[in-house]
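One chain of protein is taken out of this complex; the other chains stay put.
Labels A and B are assigned to the chains in the order they are written; within every chain, residues are numbered from 1.
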Amino acid sequence: MSFSPELHHWLILSTILFSIGIYGVLTRRNAVGVLMSVELLLNSAAMNFLIFNHYASKPFIDGAIMALFIIAVAAAEAVIAMALFVAIFRSRKTVDVTQINTLKG
Amino acid sequence: MNALAPEIIVAVTGFVVLLADLFLAEKRKHILGPLALVGLVVGGVAVFNLMPQTVEALGGRFVFNPVAGWFKLLFILAGAFTAIFCWQSRAKEKLESDGEFYSVMLFTLVGMMFLISATDLITLYISLELATIPLFALAAWKKGDPLSGEAGLKYVIFGALASGLLLYGLGLLYGLAGSADLQTIRETITASPALWLAAGIITAGIGFKITMVPFHMWAADVYQGAPTTVTAYLSVASKSAGIAFMFQMFFGIFGAQLSEWGWLIAGLATVTMTLGNLVAIVQNNIKRFMAFSAISQAGYIILGFLGPFSESVPSMLYYLFIYVFTNMAVFGVIIYYNDTTGKENIDDYKGLSRTNPVIALVMMLGLFSLAGIPPLSGFVGKFFLFNIAAKAGYHWLVAVAALNSTISLYYYLRIVRQMYMEPPTADAKSLSMSKALAFTFLILTIGVTLFGVIPGIYETINAQTSGWLSALQLFP
Partner (left out) sequence: MNELANSFAFNNAWLIPALPFFSFLVVGLFIRPVSDKLAGIVATLSVATAAFLSIWLAFDYFSAFPAGAEHPGLISWSFEWLRYEEHLAVNVGVLVDSLSILLMVVVTFVSSLVHLYSIGYMKGEDGYGRYFTYLNLFTFSMLGLVVAPNILQTYVFWELVGVSSFLLIGFYYTKPSAVSASKKAFIVTRFADLFFLIGVLLIAVVGYNAMSMFGAPGSLPDNVSAFDFSYLTSSGVSIMMNNLGLLTPAMILIFIGAAGKSALFPLHIWLPDAMEGPTPVSALIHAATMVVAGVYLVARLFMPFAASGTALLVAGYVGAFTCLFAAVIACTQDDIKRVLAYSTLSQIGYMIFALGVASATETLGYTASLFHLFTHAFFKALLFLGAGAVIHAVHTNNIWNMGGLAKKMPITNITFLIATLAISGVWPFAGFFSKDEIIASAFGTHHYVIFAVGLLVAGITAFYMFRIYIVTFLGKARSEAVNKAHEAPMTMTIPLIILAALSAVAGFVHFGDFVSVGAESGHAEGGFPIWIPALLSGLSGIAIAWFIYAGNSERSKALTERLGAIYRVIYAKFYIDEIYLFVTHKIIFRFISAPIAWFDKRIVDGGVDLTGWMTRRGGAVFSRLQTGQAQTYTTWMVNGVIAVAVLIWIFVS
């Protein structure tokens, strides 16, 4: 018996990814972990675009192009974030986001 | 002229500054600021040249129209003031990486200018990210400073989450309409739970950009930690870009649904201005204080989304136009004072009127304009926005907004009292100011005091934009 995934299967998958991403962003203490969770969010969104392109907008490829761009943007974001983390690590010797809380009130 | 000309000019300037920074000798680098300024002025002239027309480019994915033109002018103006402040700043951190600062800022400007002209989701998203991601780096610009780094970290975490959420919302919209074209989306979408979810998520993405409560939490920390020049840029240009994005989303996509959402905008406006005002009262750091002041200003601006857009967009543009001058005047003083003395607490402004009467006056006028005291420009701008809310039938909201203006007067006066009533501290002294900076303050002061009473500014905005807006037919 062969299982052929439908639209809603794909959407459930992307939603699961999205939820894991949100959970990670809210709970990971290591900044790099937070960043990885954000990547999950972006990927789930990219996946959504691909899915919808396939099911709802077939002759056009806007969704697929969007997914490519999202990968590029995610890379750019990661570059900036990682550079920042390195800079912070130099001055604070930690990238634990719960420890970085001088600014408040 | 090509519809892309202003963007191309600004982007090329960015690259030229970047390259010049590499090849110029250390002591000639002071020309980078004027170079960036010239590029911005030329870009502004290009916008002016295109002004009353509607021109397409990139196969219709990019369109220049009068509203976009005015937004672009706002961005360029904010960028130009930021460039001047950076150029004239004597702070240590900028000396190491002046050229990069200008070019990064110019690239974000290009992103903002694309944002308001985008006609499909892809262009919209890419330009929004171009206008956001480099700002993370700008916030952390002071390399050795742990506070600046912390600001950058918080900004990047919050911004990345906002961007991920927003993207998810945009994906839902794409799925609902089966197209990435904004106009097609507007015409196809119908009320459905998925649309509500998409709308909620996108509102959050917008809320992040314009510091709308409860998506504002990053703002205070980032504004305080970032270099002051960057704070000024964030509070003016980035916020205007957020309004541009909100305009694209609310008028461009949700147009038909908008009348049912009035209460949501009204509610968000209420909590935004109230919370911003309340928290501003207890602040001691002036940059943090200005962050909350800027949050409450965002609450006033979104009142404009309550009315019919052919009327409210000119009012919002006018308000933003005044806001650029007013906020830049206040931040100009903060930057200047911080650079020369290293102080940034409200108490440090004690007796400023005795030691430096001119900048104290500029500051006072700017603060009063933010509070909306007639006849300063801020009052007129607010008046138009309140008028829109009142016309849309939200009289209670106007009352709330007026009450908030009164509260804000209280805390703006706190600074004025420090400057004018308290004696200066022992180490306070008269500070010198360069001619370029003095001239900039003069222009800003004119904007703060006279733009409200000079007739014709609002009329010009209105005449150029309302025709295009009413031809839009967003409500079928």
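In the analysis below, contacts are C-beta pairs under 8 Å (C-beta built on N, C-alpha and C of every residue); 3 or more make two chains touch, one makes a residue touch a chain.
It should be emphasised that the depicted structure is a prediction, and the values quoted were computed from it without experimental measurement.
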Among B:32, B:104, B:153 or B:226, residue touching the chain not depicted: B:153
Chain not shown: contacting residue from B:279, B:346 or B:362: B:279
Positions on chain B where the hidden chain makes contact: 153-154, 157-158, 161-162, 165, 191, 193, 196-197, 199-201, 203-204, 207-208, 214-215, 217-218, 220-221, 257, 260-261, 263-264, 267, 275, 278-283, 407, 410, 453, 455, 459
Those residues of chain A which, in the complete complex, touch the missing chain: 22, 25-27, 34, 97-98, 100-105
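Convention: only the chains that are shown with their structure count from here on.
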Partner chain A, residues of chain B touching it in the complex: 120-122, 125-126, 129, 133-134, 136-137, 140, 143-147, 149-154, 156-157, 160-161, 163-165, 167-168, 170-172, 174-175, 178-180, 220-221, 224-225, 282-283, 288
Complex contacts: residues of chain A adjacent to chain B: 18, 21, 25, 31, 34-35, 38, 41-42, 44-46, 48-49, 51-53, 55-57, 60, 62-63, 65-66, 69-70, 73, 76-77, 80-81, 83-85, 87-88, 91-92, 97, 100-105
